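Structure first, commentary second.
Of the protein chains in this complex, all but one are displayed in their positions.
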Amino acid sequence: MSLVHLQGSWTPWLGRLTLSVILYHNGIVDGAFVFAAVTGIVILGVITYYRKWGYLIREWITSLDHKKIGVMYILIGLVMMFRGFIDALMIRTQQMMADGPDSPGHLQALHGYLPPYHFDQIYSSHGTIMILFAVTPILVGLMNLIVPLQIGARDMAFPYLNAVSLWLTAAGAGLVMASLFIGDFSHAGWIGLIPLTELPYSPGVGVDYWMWAIQIGSVGTTLGTVNLIATIVKMRAPGMTWFRMPIFTWTALSTNIIGLTAFPVLGVALALLGCDRYLGTHFYTAGLGGNLMLFTDLFWIWGHPEVYFLVLPAFGIISEIIPTFSERPLFGYITMVAATFAIAGISWSVWLHHFFTMGAGPDVNGFFSVATMLVGIPTGVKVFNWAFTLYRGRLRFDTPMLWAVGAVFLLLVGGLTGMMLAIPPINYTIHNSVFVVAHFHCMVLVVAFSIFGAIAYWFPKVFGFRLDEHNGKRVFACFSLGTFLVFAAMFALGFMGMTRRLDYLADPHWKPLLIVEEIGVFFYCVACYYFFRMLHVSIRDRAKNRVGADAWGTGRSPEWIARSPVPFYNFAATPHFNALDEAAWRRGQGLSDVAPRDYEPIATPKNTIAPPLIGALAFGFGFGMVWRIWWMAGLSLIAIIGVVILRSFATETEHVISAEQIRSMETTGSSVGIVTDHISPPVAEAEAFL
Amino acid sequence: MSGAQPVLWLPGGEEHDPIANKTFGFWLYMMSDALIFAALFAAYGVLDHRFNAAGGATARQVAHPVDAFWQTLAVFASVLAYSLAMVKLKAGSRLGVLLGLGAAALLGLVFIGLEIADFASLIGQGITPERSGFLSMFFVLVAVHGLHMLFGLLWIAVMMAQVALKGFTTEVVTRLLTLRLFWTFQASIWVCVFVFVYLRGAF
Partner (left out) sequence: MAPLGLGGCSIRQFPLFDPAGPISGAELRFTIIDVVVVLCIILPTTVAICLFMWRYRRSRNAAYDATWSRSIPFEIAMWGIPLAIVALLAYFSLQGTFEVNPYEPGALAHRAAGRRALTINVIATDWQWLFVYPKQHIAMVDDLVIPAGRDIRFRLTSTSVVNDFYIPQLIGMIDVMPGMRTKDITRVRRRGTYEGFSADLSGAGFSWMRFPTHVVSAAAFRDFVAKIQAKHGNLTYARFERLARPTINLDEKPAFFPAVAPHLFGRIVAAALHGKTYTTPEHLTAHMAENARHHAPYLEQAVNRH
């Protein structure tokens, strides 16, 4: 029984899975498959050769330490970003090749090298991956790493839940990756255009992959928002009053409030689509009483807040970096906080601007247009605050600062174009054109720039040494040049009437600009090369780049009073906060080096295998649902519930380190960072539970 | 800062009250759950229209407020039973708590049973979720609440085992308190379903 009439075959044991979906006869897919398989085998081989499996499982996979979880989030995000970039490369190459009726076709395509259905999957996965499995996890990872340090906490409020969130996100990302090899991905855009995603128009498993990947990943994200809000509200150290909170923590709070309230709506939107596809209901069908606008509304009620979910932490990062490298306090701290919450508040009432062309009356469109433009006010406040922070500063342009300033310029361009899109008479001419694509890439690249800035900025805090500046600046230069070439050309193409999501471009006049974009993508490739080189050189020369607690010498917020690399217990004694910008204040008072006098025992959570197990089972559940292998989905779900219940019976989930141990670790130093050569104390104790 | 050395470090570990943290976290989780229902209710509002019934059954024909009233009674009695269990918790009586939880679970089962019977009779009359947009919405909204109730029942069962096996450890007590929140919350959602779907539909 396969519940709803499906095209193609279905068997109880394998569902819709047949051999032919794996052996897809397409050069591109085969190439990708071989590449990924070889990379995978090499990585597994290296781990096995150096006998690192035990280390990986003990120190990382089962870890509940917020820093390790943060680092794993960021790693997953970066790998997915790389995958998203490969997609972007393929998009750009196809569009450059398939321009004009005379353009040749290769492989199975009439023009370019990708047939439409395959091309559609590529930008759909690009958008889905970049937004939900690259940028979101990286930001969540950064918040995980930094927020507890900024408020003087020892860990997140719920370390175990934190790990569950991570592994659910990983399961979602895993599903997207699996779709590359087994079956296809959605061809209906990252926003799942309705009714294109309904069974009659998307008969394959692509939409199911999209739906379940997002659904599972976003359960993880929602749980993560609960955790971060609880952490910020409940775990602040003494003296950390609301208005001493660093601005990044403020943005984390506001962004997680957005996330907590928005992601459930996405869940509902997707679940109802799932009912349509799996049970034959009529929520979003055109006929039999369905309402396809319902999906569009629900999706964007999440989708618009989601973009501010991304950009607010990015604003927080910029607000941390600029003061550090200007050697001045952030201008207008209170207005900055107010602006943050104003943006979060308005974000809820603007979603309709994504479909002005749906034919709503001028009053409705007018209302949402004005609501949208209101966001420009608090965003402007932020930009002006940064400008006044630069004013009369002593500016140093280290890599983090370069990324931060670059992000501000992108924000100005993205804001100008966003304001244009927000005006219906203009929107009617450029909606769904590549102008929109260029607008939002400016904005999401604000986020990407901030992320690269944040990685450079906080890397020494976490690992104890700085990233190589020389190569870091090269990454910045190539990345910025690539961005400029690709997206400046794209704005122009928007005015030339180029629609987005085209696999074949009818107008041969666009060729020169398409070539400019391809050159831009080439510079992105160079940026990637320097990125890997930067990592390599930094790790090789790490001894040269070691830093103390205050890695940049002008750090202001409290994370800079913790040791670098941060020991697994964060602070040997609970810090007491005396001022906004505690690190700067202590430096000003000459108190930077005052160490705690007494120590007391510290309890840290023991490692556990349950969260990665839950993640693996969630993957199994998603995979079973996608292919309609009911037994697999059912068993996985039961197993997840079983693991959760079993874990709730576990006792002694904490490990206590004595004051003596802490004293000795504090005085001998080095070996307690997050990458160590020997087993760290909480892990040694946890062996039993594994 | 006249002379007095500012306090920089406090030696003790922070005193975070685990029960308060968990309860707060659970409130946040319920906030997200409330939004799931808010979205569903909004969708119901959109699809509860003659046009969306597409010629099939309308709210008037599927919403039986009297039957649903029995469900309402069951769910409230269940919450009451749970509250009694909490009274026994203060007294530290394991047996009392177990009995209270058992009664709450039983009444919850009655609720689910009534709901299943209601669905079965509708489906028997050919009123199925596949028939129209409105019916899809009706069944899914009610069933999502039902699933929450089922989840709650499972949780009650687990808690009964934990109370029996572990006694009143901090963790068990925390969970009993959060479960109580959850159970009361589901009851209040049911009130919304009752009013919005059953009463509004029938009149």
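Order of writing sets the chain letters: A and B. Residues in each chain are counted from 1.
Throughout what follows, contacts are C-beta pairs under 8 Å (C-beta built on N, C-alpha and C of every residue); 3 or more make two chains touch, one makes a residue touch a chain.
Small disclaimer: the values here were computed from a predicted structure and weren't measured.
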>> Touching the hidden chain in the complete assembly: which of A:425, A:553 or A:634 does that?
In response: A:425
> Looking at A:263, A:331 or A:403, which residue reaches the missing chain?
Replying inline: A:331
> Which residue among A:68, A:83 or A:118 touches the omitted chain?
Replying inline: A:118
> Among the options A:196, A:526, A:549 or A:579, which residue touches the chain absent from this view?
Replying inline: A:196
> Looking at A:408, A:521 or A:657, which makes contact with the chain not pictured?
Replying inline: A:408
>> Under the stated touch rule, tell me which residues of subunit A contact the chain that is not displayed.
In response: 7-8, 105, 108-110, 115-118, 120, 187-189, 193-196, 198, 200-204, 282, 285-288, 292, 326-335, 355, 357-359, 361-362, 365-366, 369-370, 373-374, 376-377, 380-381, 383-388, 390-397, 405, 408-409, 412, 415-416, 419-420, 422-426, 428-433, 485, 488-489, 492, 495-497, 499-507, 509-510, 512-513, 516
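One rule holds in what follows: only the chains that are shown with their structure count from here on.
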>> Help me check something: in the complex, which residues belonging to subunit A touch subunit B?
In response: 153-154, 157-158, 161, 222-223, 225-227, 229-230, 233-235, 237-239, 260-261, 263-265, 267-269, 272, 275-276, 279-283, 285, 287-291, 294, 298, 301, 571, 573-576, 578, 586, 589, 591, 594-603, 641, 645, 648-649, 651
>> Touching residues of subunit B toward subunit A in the complex: what are they?
In response: 6-14, 16, 20-22, 24-25, 28-29, 31-33, 35-36, 39-40, 43, 46-47, 51-54, 56, 129-134, 136-137, 139-140, 154, 158, 162, 165-166, 175
